[in-house]
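A single protein chain has been removed from this complex, and every other one stays in its place.
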Amino acid sequence: MRFEEAYSGNVFIKSGSDYDEADAVIYGMPMDWTVSWRPGSRFGPGRIREASIGLEEYSPYLDRELDDIRYFDAGDIPLPFGNAQRSLDLIGGFVRRILSDGKIPAGMGGEHLVSLPVMQEVAADNPDLAVIHIDAHTDLRTDYEGEPLSHSTPIRKIAEQIGPRNVYSFGIRSGMKEEFEWARENGMHLSKFDVLEPLREVLPALAGRPVYVTIDIDVLDPAHAPGTGTVDCGGITSRELLASIHEIARSDVRVAGFDLVEVAPVFDPSEQTVNTASKLFREMLLGFVK
Amino acid sequence: MRFEEAYSGNVFIKSGSDYDEADAVIYGMPMDWTVSWRPGSRFGPGRIREASIGLEEYSPYLDRELDDIRYFDAGDIPLPFGNAQRSLDLIGGFVRRILSDGKIPAGMGGEHLVSLPVMQEVAADNPDLAVIHIDAHTDLRTDYEGEPLSHSTPIRKIAEQIGPRNVYSFGIRSGMKEEFEWARENGMHLSKFDVLEPLREVLPALAGRPVYVTIDIDVLDPAHAPGTGTVDCGGITSRELLASIHEIARSDVRVAGFDLVEVAPVFDPSEQTVNTASKLFREMLLGFVK
Amino acid sequence: MRFEEAYSGNVFIKSGSDYDEADAVIYGMPMDWTVSWRPGSRFGPGRIREASIGLEEYSPYLDRELDDIRYFDAGDIPLPFGNAQRSLDLIGGFVRRILSDGKIPAGMGGEHLVSLPVMQEVAADNPDLAVIHIDAHTDLRTDYEGEPLSHSTPIRKIAEQIGPRNVYSFGIRSGMKEEFEWARENGMHLSKFDVLEPLREVLPALAGRPVYVTIDIDVLDPAHAPGTGTVDCGGITSRELLASIHEIARSDVRVAGFDLVEVAPVFDPSEQTVNTASKLFREMLLGFVK
Amino acid sequence: MRFEEAYSGNVFIKSGSDYDEADAVIYGMPMDWTVSWRPGSRFGPGRIREASIGLEEYSPYLDRELDDIRYFDAGDIPLPFGNAQRSLDLIGGFVRRILSDGKIPAGMGGEHLVSLPVMQEVAADNPDLAVIHIDAHTDLRTDYEGEPLSHSTPIRKIAEQIGPRNVYSFGIRSGMKEEFEWARENGMHLSKFDVLEPLREVLPALAGRPVYVTIDIDVLDPAHAPGTGTVDCGGITSRELLASIHEIARSDVRVAGFDLVEVAPVFDPSEQTVNTASKLFREMLLGFVK
Amino acid sequence: MRFEEAYSGNVFIKSGSDYDEADAVIYGMPMDWTVSWRPGSRFGPGRIREASIGLEEYSPYLDRELDDIRYFDAGDIPLPFGNAQRSLDLIGGFVRRILSDGKIPAGMGGEHLVSLPVMQEVAADNPDLAVIHIDAHTDLRTDYEGEPLSHSTPIRKIAEQIGPRNVYSFGIRSGMKEEFEWARENGMHLSKFDVLEPLREVLPALAGRPVYVTIDIDVLDPAHAPGTGTVDCGGITSRELLASIHEIARSDVRVAGFDLVEVAPVFDPSEQTVNTASKLFREMLLGFVK
Partner (left out) sequence: MRFEEAYSGNVFIKSGSDYDEADAVIYGMPMDWTVSWRPGSRFGPGRIREASIGLEEYSPYLDRELDDIRYFDAGDIPLPFGNAQRSLDLIGGFVRRILSDGKIPAGMGGEHLVSLPVMQEVAADNPDLAVIHIDAHTDLRTDYEGEPLSHSTPIRKIAEQIGPRNVYSFGIRSGMKEEFEWARENGMHLSKFDVLEPLREVLPALAGRPVYVTIDIDVLDPAHAPGTGTVDCGGITSRELLASIHEIARSDVRVAGFDLVEVAPVFDPSEQTVNTASKLFREMLLGFVK
């Protein structure tokens, strides 16, 4: 027996061991220092990997197995605790290399602000990028009580970079009045409460375009994802979120990058949230990495 | 900086600081001594307030902000542990003053028996009062194993006072056979399992009347509210409950008082139940206080 | 006062005290040693009984009370920790006696493998037996990493005994590709994701036949049953599972035996799972024992 | 196999099945309605029994086995929720019968007030009774905010009945100033903070006398018993409490009755408190029942 | 009844309502953004206040009641999430006013870095200040992986300001080799593992001097305080920590300010840590505020 056989390590299940051969690269962004309510999502990526060991490798939804695709789990990016700007810079640099190597970034958060530098880098390579944003919260603030670096702001910032008309938000059920107004006045797509139906309407118009898909786990009702920083009742079921991922997978968009964020394990002693996140991520891999 | 600015206190978010200017008065009723199963709801009101700090102040459901209404959080009524009768007397006296001042009582439980003296006082001021009761349980017992003061009895007692035909129960999925029969034989409205659809049918007939709305959090499926004394599967989603509150808010009834009861935080380490309760209560405030 | 009155014991609520007079016999199978992920279901039966004390005795779904039927809770079968084969032998022997006495076996797990010897004994007495299998997982493996005695195999083994065409699986959302293929190629009924609708289609064809109903609690979405070994998002609601039980109860099949398995209390500090399991079991008793 | 063999029931491990042959009778007092802080001890007795199944039957401290003594677990006394006076009456009546039959009452709480009627009945039969009270709290109030029936009062009430000089409190670290003064002025023995050493000093003087031993689990530091209503740091270790029980066991007092109260399982998801309580109770049985 | 009576608010028990009359001012510092391991201490102050309601007002250790002293709970200082420098500035400004008014600052954390600006302000007013630091960790780093603002650095920074010979650390059991060396080489007092005994030796030499007492709850063994960010076994008991506080209280130092930090409630579902912290804080108030 070789030790390589004995040791499964703590990577997402069935991760390849060769970066060069991978079409997608998984990485964790263990940052939670700007959150306005309950911190803890820094431990999300590690626990999602741990839970992935319990997953089946086959998706009866997509009739596809993890062996059918090639990805490499690069582990967590080491981030400096409490320093938001430097953390974002490090994430951006990390993703820049992945993109330069022609691979798809597949991130796990961490708070939602971590998606910003990734989206910025992906947008730099894809001038016609659209963002599909699935979340309970608008995340359209310019700042949070004076702080421009906050988990309430990433969608606003990417919208300002790529143009609000290229941002499509789904499932939104919380935000300030001003955020909803800004979205409306600036031509952003913002679907309240639902995800699957409005997504079905929107996807045909995005055919052929590169999209970045960012999913905040709190779009799920707290019943389905209690392990997140800001739970907000009235959300969708895990079944609707799975179907939404499959809808994107079967559409004609090209997924240029994606992430799943805001998993905070400590708030869920049952561990259902990390188990759910690991299955969602499996479906995103199987559906988005061709 | 004044200390008044530094100190947010533990009141429901955006509570005004002046009782006299308020249209509604929030109060906690920290009593759980007659419950037949798991106690703990005495800590409900305090934790709902704590969780309210994490709420957005704007409702995208009702397009209304907390600044649009005026309410005052009076804190918890001090109640004598283990003495049900004296507790109910104290609650009744407390609510009497609120009503005398022309304000709407907005209570947080505590076990469901706390609603009884409130409903009795509101009924005294509103001879044509109807009660909208949203709950998993009939609460129509005359006593619980000999005890007339029990959390299983408040709806029976108010029905006897205002007439069963003026009581409308929704979402009921548990009770004794005799309770269901009593409801049927005495002309009470009792909708089993569902809330939103039967509410839509009933509300037009209540147009113009004063109603008291009492919501037992256990009408939600345990998936949505595990933090309550008596969980009972097969319940409604938080989404249906939110829609039901909005349905009442948009109807032509006049809400003369309301409460949300049976939140028992200790059974929910994820804290989703108190977060959900705080959002439900925000929507009740925004929808019921004009 | 007689001590018999004082002592309620830890039996399923309203259990009769006389084995001979019972039409059904409840028993626990506290085994969890072959599970591939999180163990703990050995404590399921005891906690389901404990939670049953909080149940109402009347079902408003079926309009029937526990006093209307006769059953005896025989407690847990003592099983040798870590020895799967001998455990299965003991369960088989226990059930053999129940069947010989003309009573219906009503089991509580424990891991799903415990259903195998029960189904085998029931099949021995009922040559035209059909199995209704409600579960998130196919359980159609021949072995788990070389082990033929595994909680991933019982449905395959009973299918090989009674013929795959007599096995009807519902709610399946996880398994290996090979398992789904085996089911399809061998004429098994396997409904993915849903339970109630496909059950409604299948039941008429089973009219008049004896059926064994085996329910793995993990068919429920983790939101509804976090307390189980292998949670798997995208499941059904407790409401759909209740309706499915009622659909079987109202059909023309004859339930020759049934069980509810894989309740692992430790993963659910809210105790919603054991409370839900106890209500499901009440409905199974009221619906399946005539 | 007889069903009697299969079914272990939920009694304290190795309980005999014949009341008449028992020297001691175990019973639960599931009452928690007068507590001033966190309720939940009504579920203590059931969970202590459940945990007892995991106990060894032999005590290496006392070199004695449970088979060496004879006791009968009578289950929980059914008590009316929320009615303190009637509950105490029922407990008193229950214990009266045990005493009339010449057996030792061995109670499990429930809140501390449940000890009062037991001590009163034992005192009625034993005019020279002394009470050994091991607790974090004085429990010497005359009332709690006006309520004479409160878990803060039982020691005061029994002291008034048998004389304060016959009450010996150990481990006390919380109470009102007035309570400590009352104890001092009335000749009660009250040892602050420690249990074992002062007990060693006191026991010789009690030689030959009947004693009632009442232990509130919260005498343990919260580290050793987090699962209780009112945790209070600075307490003793489980090791000191075990040694204290053994000290009494080896002394020349005659234990006429005993109890262990205030175990509230819900506050301890690790279940260490119920496991500890079950071992403490085993040692009390082995040490106090000759 | 006046509403003022009904509402106890969420202040530390028995807090006066008049800032001007207070000798000490309590305030929370809800910051946890630089922690290197588990965040969550931002919720410490609120939960310590909540738990304080369950406290007795009398200390049998010090024979003193809360009514004997005068303090005002000013609530939590609002801090900008994720911005460490601005948070420290705000804390410093807040404490500056308290000191200017001649009152003793009594802070609750929050991570340990919050103590730094307080100690700096207190040192500015007290040139001969000594710091008594009770902690599991040295906190003597110059930076944490490059970040100078980290919860691992406050003692180093204050030592550099007031001179290492004026800093006295107790209970230390974790740190980098370099930190221990720096302490030794620079004449700092650093007692490993123990608190009470070395404190007894040191206190006489500090007689007459102003001291700032900063206690990190993690000096307690995890058994006594699991609810903190970085648990580290081998710590002291709550009994030793109480005795240490009393030792300081009875010594001839003058406490010019004090705090208790690093209480992170989410890691302790039993709530023993917040209950312990509230009792420790009561003893600090009773012992340090003359």
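In this document, chain identifiers A, B, C, D and E correspond to the written order of the chains, with residue numbering beginning at 1 in each.
The rule is simple: a contact is a pair of C-beta atoms (placed from the backbone, for glycine too) under 8 Å apart; a residue touches a chain by one contact, two chains touch by 3 or more.
Every value quoted in this text rests on a predicted model; they were computed, and no experiment measured them.
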| item | value |
| --- | --- |
| Shown chains touched by the chain that is not drawn here | A, C, D, E |
| Residue of E:Tyr168, E:Tyr212 or E:Phe267 in touch with the missing chain, whole complex considered | E:Phe267 |
| Sole residue of D:Met31, D:Ile69 or D:Ala223 that reaches the chain not shown, by the stated touch rule | D:Ala223 |
| Contact with the hidden chain (one of C:Gly40, C:Gly107, C:Gly257 or C:Gly287) | C:Gly40 |
| Residues from chain E at the interface with the omitted partner, ascending | 36-38, 172-177, 180, 192-193, 221-224, 226-227, 230-235, 267-270 |
| Hidden partner interface residues of chain A, rising order | 1, 3, 5-11, 19, 27, 46, 49-50, 74-78, 93-94, 97, 269 |
| Residues of chain D (touch criterion as defined above) contacting the omitted chain | 54, 56-58, 60-61, 63, 65, 221, 223-224, 237-239, 242, 269-272, 275-276, 279-280 |
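In this text, only the chains that are shown with their structure count from here on.
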| item | value |
| --- | --- |
| Selected pair, out of A-C, C-D or B-E, that shares over half of its residue contact pairs with A-B | A-C |
| Rotation, 0 to 180 degrees and nearest 5, that superposes chain A on copy chain C via CA atoms | 120 |
| Longest centre-to-centre distance from chain E, chain (CA-based) | C |
| Rounded Å distance between chain A and chain D, as computed from the means of their C-alpha atoms | 55 |
| Chain centre separation in whole Å, for chain E relative to chain D (CA means) | 38 |
| Shared-contact residues (touching 2 or more other chains) in chain E | 78, 269 |
| Pairs of chains satisfying the touch condition | A-B, A-C, A-E, B-C, B-D, B-E, C-D, D-E |
